[in-house]
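As you look at this complex, bear in mind that one protein chain is not there, while each of the others sits in place.
By written order: A, B and C. Residues from 1 in each chain.
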Amino acid sequence: MPLTPPPTLVALLHGPDQPGLVARVAGWIFERGGNILHADQHRDTEAGIFFQRVEWEPANGDASADTAAFHEFGRSLGMNVRVASSAHRTRVALFVSKADHCFHDLCLRWRAGDLPGEAVLVVGNHPDLAPMAQGYGLPFVQVPVTADTTAAAEARQLAVLREHRVELVVLARYMRVLSNDFLERHPGHVINIHHSFLPAFAGGRPYHQAYSRGVKLIGATAHYATRDLDEGPIIQQDVRRVTHRHSVEDLIRMGRDLEKTVLAQAVRWHLENRVLVYGNKTVVFD
Amino acid sequence: MPLTPPPTLVALLHGPDQPGLVARVAGWIFERGGNILHADQHRDTEAGIFFQRVEWEPANGDASADTAAFHEFGRSLGMNVRVASSAHRTRVALFVSKADHCFHDLCLRWRAGDLPGEAVLVVGNHPDLAPMAQGYGLPFVQVPVTADTTAAAEARQLAVLREHRVELVVLARYMRVLSNDFLERHPGHVINIHHSFLPAFAGGRPYHQAYSRGVKLIGATAHYATRDLDEGPIIQQDVRRVTHRHSVEDLIRMGRDLEKTVLAQAVRWHLENRVLVYGNKTVVFD
Amino acid sequence: MPLTPPPTLVALLHGPDQPGLVARVAGWIFERGGNILHADQHRDTEAGIFFQRVEWEPANGDASADTAAFHEFGRSLGMNVRVASSAHRTRVALFVSKADHCFHDLCLRWRAGDLPGEAVLVVGNHPDLAPMAQGYGLPFVQVPVTADTTAAAEARQLAVLREHRVELVVLARYMRVLSNDFLERHPGHVINIHHSFLPAFAGGRPYHQAYSRGVKLIGATAHYATRDLDEGPIIQQDVRRVTHRHSVEDLIRMGRDLEKTVLAQAVRWHLENRVLVYGNKTVVFD
Partner (left out) sequence: MPLTPPPTLVALLHGPDQPGLVARVAGWIFERGGNILHADQHRDTEAGIFFQRVEWEPANGDASADTAAFHEFGRSLGMNVRVASSAHRTRVALFVSKADHCFHDLCLRWRAGDLPGEAVLVVGNHPDLAPMAQGYGLPFVQVPVTADTTAAAEARQLAVLREHRVELVVLARYMRVLSNDFLERHPGHVINIHHSFLPAFAGGRPYHQAYSRGVKLIGATAHYATRDLDEGPIIQQDVRRVTHRHSVEDLIRMGRDLEKTVLAQAVRWHLENRVLVYGNKTVVFD
């Protein structure tokens, strides 16, 4: 039986660029006896911002001491810092409505050991997927939402998320818009899958829009949910070729495959601490 | 030395759907001694429209009699009909400004015998590409255009097109917008290449728009020019993956490869009489 | 509640090319009061072979009379003919071992109403997927196979296939090779998914081979199983980009997504009667 590998730390930094940052970060880790496994950096030369993802084995496997110290070190450099330990499994909630393709896709990946993190909860505004969630051994909480009850429903959702200590919410074709209030009060991230190649066909019924416009490719976009609907930082996008022979129903069917793989890729990158948001964009250290 | 193959005819039809259309068209050709080489049809069941592309060898190689007769036959079916002979080489004009990548790409394809039709003229609002046009043996006509002189310049362009009996105008990164008046008075088609995945990033500086939005794919779109800028029927689109590492300049450079292949594909399909326009969409019989 | 649409017939024909085939087929259907919905044909001009897929609504919805008569008509043209009614749901068996990704993917598509035909049986050489098959409401038959017991095991498999009147066997990452004897005795088709871009990396452990060779794209290939292993007619292929950063384990994981979509596409095309085999190749009327 394989030994559990020692925990590694991943730090994501960004802040004002200055000479010597790569050397200082590497030096700091080296002096504390750590061993850098991967380091990737990026400069937005126009904006003068430095971005880095660095992964290392701390000396003696002492992840918690390094975590605290690195935060302090990063602040001394004027950087925003996030540090995560490989020993921590991010707790994920799936928000669903009736469509089940992204839900099954993610659950099967977790069950196969293919995705890091851990699904801990399914929240649905409809009861349809409750039996399937139970089939995957996941608690299902139904929170019905109507135009009139949004505020109360979101309060209920936030309470359930807190109760399950959820860090990441994945909107797996959840068909309601979350309010800014929800987004501000949820302490973690929210990833959404939009069924078009944003910014084309933002808003509702994107496959119908694509069909009407006669485009030759359909797409899907995974992005962080922000207060501006369909305007959040894009994590991943992909497209597939279509022709005049495809009906709207074909686009919807073919789009499901796109939605699944694009959302799963975005969730994977997020859970591997590869995504850094700045402004309305992402840096993905893949 | 190979014999010239006998001419074939290609008919593009569309109109109200009705039972028996496939059989009637095939029967008409068969009764006149023709042999169908390819036949492809499509039904827009929602709109009740029938589309067909059929290619055949007329009996005795008599293309012109069949052309006239097929027009009449199509009208008797209530169909819009276009018939082209493989013996006819469509006359094409390239409109250019300073960027030369699409220009070279198309000219080299013609010179290699890779594209049907025939480039007969280059029109530039700047003189920059004149020597290269001459290098390809093509007449170059400079027609400077300013905001004040558009009407006169377009009159001059139309006169030159008439003089060279141009049937297809290809805007090979021509940086001016043609007026509705021009589009109505030019008796042939106009194909444009837009350097984005339309309808995303219509209008000016699309690579800058794409960079600002942080998309993960850039695109190019070839479409027929119509009175609504960037809204014409789309013929072909393609995309390429980009990352946060790519600057606007990288997007522009990488986009050039997309623009070349997307425009060349659209021009090829048009010249092979594979594109049928209806409403704001195309049916491409590829 | 929607009315069931009237059944349509799909005929796949191929045989020696001769003038007038398109017109004769269309005329035959028209004269019997049928209405052609789609017709697609292809000529292999080098080999002189004509291929056609034609779909029509028979008069009075009388599919069975047309089926028999069309067979006779096709033979009179010297053509090989296959006719299928849209009212018939092809019966499919999945052969599996331990890997479950293609199995789940296909079962979920059937359950969502996304695939034509009907899964009626799961056959596994290991018992691992039995509970999941039952979860989908499918009978699971375990037929253990070892090098010594292949003949007896295949006899058992054939008996089970007969019993369930299976027409199509899908090898959904079934890790045993079927004998020529099995392939000859099974009256229907067998589709396999190979986890490489054939003919590259035929044989075992293709992801390891791909890793060793340092290719920049990995692939998957769905093909009909024939007596020459990994040499059967290819139905569909796709690839995905990889880099030096990907370990063999990454290739295996990423390949699973390819295998799922490539196999599902091939099965869909087969069940829609879009695939015509001749020699070692396929014509796919998509």
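We take it that a contact is a pair of C-beta atoms (placed from the backbone, for glycine too) under 8 Å apart; a residue touches a chain by one contact, two chains touch by 3 or more.
From a predicted model like this one, the values you see are computed outputs, not experimental measurements.
J.: May I ask which residue of A:20, A:113 or A:204 touches the chain that does not appear here?
T.: Of the candidates A:20, A:113 or A:204, A:20 is in touch with the missing chain.
J.: Even though one chain is hidden, which residues of subunit A still touch it in the full complex?
T.: 19-24, 26-27, 29-30, 35-41, 43
J.: If you put the missing chain back, which residues of subunit C would it touch?
T.: Spelled out for subunit C, the touching residues are 42, 44-46, 51, 197-201, 212-217, 219, 233-239, 243-245, 247, 280-284, 286.
J.: List the residues of subunit B that touch the chain left out of this view.
T.: 100-101, 104, 108, 112, 114, 135, 253, 256-257, 261
Criterion: only the chains that are shown with their structure count from here on.
J.: Using the touch rule from the top, point out the two chains with the most contacting C-beta pairs.
T.: Per chain pair, the contact count peaks at A-B.
J.: Among all chains, whose Cα centre is located farthest from the one for subunit A?
T.: B
J.: Could you work out how far the Cα centre of subunit A sits from that of subunit B, in whole Å?
T.: Taking the mean C-alpha position of each chain, the two centres sit 42 Å apart.
J.: Please work out the Cα centroid separation of subunit A and subunit C, and write it as a whole number of Å.
T.: Taking the mean C-alpha position of each chain, the two centres sit 36 Å apart.
J.: Which residues of subunit B are in contact with two or more other chains?
T.: In subunit B, no residue touches two or more other chains.
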